[in-house]
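Every protein chain but one is kept in place in this view of the complex.
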Amino acid sequence: MIKSFKKNIKGILIEGMTLSAALLIIAIVVVMITVIVIGGKEQISWEFLTSFPEDGMTKGGIFPAIYGTALLVIIMSVAAVPFGTITAIYLTEYAKENSIIAKTIRFAVRTLAVIPSIIYGLFGLGFFIKFVGTSVDNTFLGGQLKWGQPNILWASLTMALLTLPVVIVSVEEALKTVPRDLRAASLALGATKWQTIWKVVIPGSISGIMTGTILAVSRGAGEVAPILFTGVAYYVATLPASLSDQFMVLGYHIYVMTTQSANVDKTMPIQFGTTLVLLALTFILNISAIILRYRIRKKKTD
Amino acid sequence: MAHEKIQTENMFLHYGSKLALNDISIQIPEKKVTAFIGPSGCGKSTFLRSLNRMNDLIDGVKIEGKILIDGINIYDNNIDVVTLRKKVGMVFQKSNPFAKSIYENVAYGPRINGVKDKKQLDEIIETALQNAAIWTEVKDRLGDSAMGLSGGQQQRLCIARTLAVNPEIVLMDEPASALDPLSTSKIEELIVQLKEKYTIVIVTHNMQQAARISDLTAFFYLGELIEFDKTKKIFTNPEKKQTEDYITGRFG
Partner (left out) sequence: MTNKTQKGKRSKSSDSGLIDITQKKFRWSDYLAEKIIRGTAFLSIAIIVLIFFFVFRESLPIFSTAKSSAKTEASAENQATQETYGEVTDTPKAQDVQETYGEVVDISATADSTSEAYTVSAGSGFDDNQTALKSILTKDWVPVSQKPRYGILSLIIGTFKVTIISMLFAAPLAIMAALYTASFAGKRLKEIIKPTIELLAGFPSVVIGFFALMVLASFLQEVFHYDTRLNSFVGGIAMGIAAIPIIFTITEDALTAVPKTFSEASLALGASKWQTAFFVILPAATPGIFAAVLLGVGRVFGETMIALMATGNAAQMGLNPFESVRTLAATIGAEMAEVVFGDTHYNVLFLIGSLLFIFTFILNAIAEFYVKGKLMKRIQGK
């Protein structure tokens, strides 16, 4: 009797402890969201979203930061989604499951996913700006400085490298949900491998490619470290008009406003407002990705 | 006997180190229905897949011996596998329509072959659907998704899809095994009609089915071809004891 009672106590204790851990994590998330929503909701207005900063960024809106973020993720997606999708196609359709090449590529993809984002920033600086950009300037512009400095193109490409594994993993998961039967059916009708991929496999995994894109966009919209010295600016009076312009983004705006502005207290509402906008943006993206992925997984088990 | 459409000579097939087909030599005539019977796992599907080289997709498959179609070894180096599969169509055990409309399912093959003209496509599709005995059921809803059809209709659609490519041989791997009796009899009727134009090879686990629709029957057992003869002969007076045991239901 007593022994089993003791056993029970331990059981309840352990279950209780692990449950509290889970609840604490949920609480942290809820508190973070609540604090940011409460702190920022007053600030959100059409005006705030669509106007430029004023008075040394102590007043006004965050439009250039929203615009810059959008531009960044668009250019990034244009680069990352095709390459990521193609890599995923290689892994599921062409590579032999246990070949050394496939294993190495998978390892490389997972490594890319864990390399700190600041390293991507360094790479962007060392490769895109100093190597590619400077070479372009020297060969085509006679040494005139244009591409050999931070700009939105280099920042977006740097971000594309960072989000490449996100795309690859999502698309690969989706490609795997396309039944083997359908590939066989297509091949048995005399379709070539590429025709099968193009007409059956890719249409069957569009939602997965979309999920990957959304997740990549969400990641790219929030990351700051990779663009710190590849193109983002503290304040730009005009919107970027060419790929060689610098630009503002939401995440960096939050960072400079909180740590480097003259009057942190005075701009507090703007900081909270900007953070809320960024959080809402990533949330909407993430939730749609979660829903899409849930549907894909359901399709797989059906 | 009629012209030999398919012919194998001392053919062996291994999955890795596992022997799945052991010394198969067979001659399958043109424009007849040939049935493969035998207990599950005896290699019927494996043999069927060798005839349009779908086994190429499986890692570790090794094939020795000859497989000739119209006298040409289809495992020769100069063979164009893609064209081979147009010549030798296949209907699978589980119906597998694409998640597209009925029309697009049937149009898939012709489109791949470069048919772009809408009128010509319509014509091919109507013929194929008619030949697969499903035209009257779907002619008013060609734009609907194929996934909305019943199992039997899906399977006939898959047959139509295969016929639209205009093959010479149609391989069928237990095409009616997952269907209700009514759909099954429709498909059986269809197969008998198809032999006018096509050479049909069908795998079935249902011996009555083989007896009803086939002209010739091959009995496989443990990777070997035990007996191959006219269907009538196999079912009334088999040469081998194993065949007799199987058709009388003593095992399998």
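Here the chain labels run A and B in written order, and each chain numbers its own residues starting at 1.
Simple rule for what comes next: a contact is a pair of C-beta atoms (placed from the backbone, for glycine too) under 8 Å apart; a residue touches a chain by one contact, two chains touch by 3 or more.
Since we're looking at a predicted model, the values are computed, not measured.
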Visible chains that the absent chain touches, using the contact criterion stated earlier: A, B
Touch criterion as defined above, residue of A:62, A:221 or A:296 at the omitted chain: A:221
Residue of B:166, B:204, B:217 or B:231 touching the missing chain in the full complex: B:166
Interface residues of chain B (partner: the chain not displayed): 69-70, 72, 74, 76, 78-80, 82-84, 86-87, 110, 113-115, 120, 123-124, 127, 166, 168, 197
Where the missing chain touches chain A, by residue: 7, 10-11, 14-15, 17-22, 24-26, 28-29, 32, 35-36, 39, 53, 55-58, 83, 86-87, 89-91, 93-95, 101, 104-105, 107-112, 114-123, 125-127, 130-131, 150, 161, 164-165, 168, 192-195, 197-198, 218-219, 221-225, 228-229, 233-237, 246, 251-252, 254-256, 258-264, 271-272, 275, 278-279, 282-283, 285-287, 290
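Keep this in mind: only the chains that are shown with their structure count from here on.
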Of chain A, residues touching chain B in the complex: 96-97, 179, 181-182, 184-192, 195, 199-200, 203-204
Touching residues (chain side chain B, partner chain A) in the complex: 52, 54, 57, 59, 82-83, 85-86, 89-90, 92, 94, 96-99, 108-109, 112-113, 158, 161-162, 165
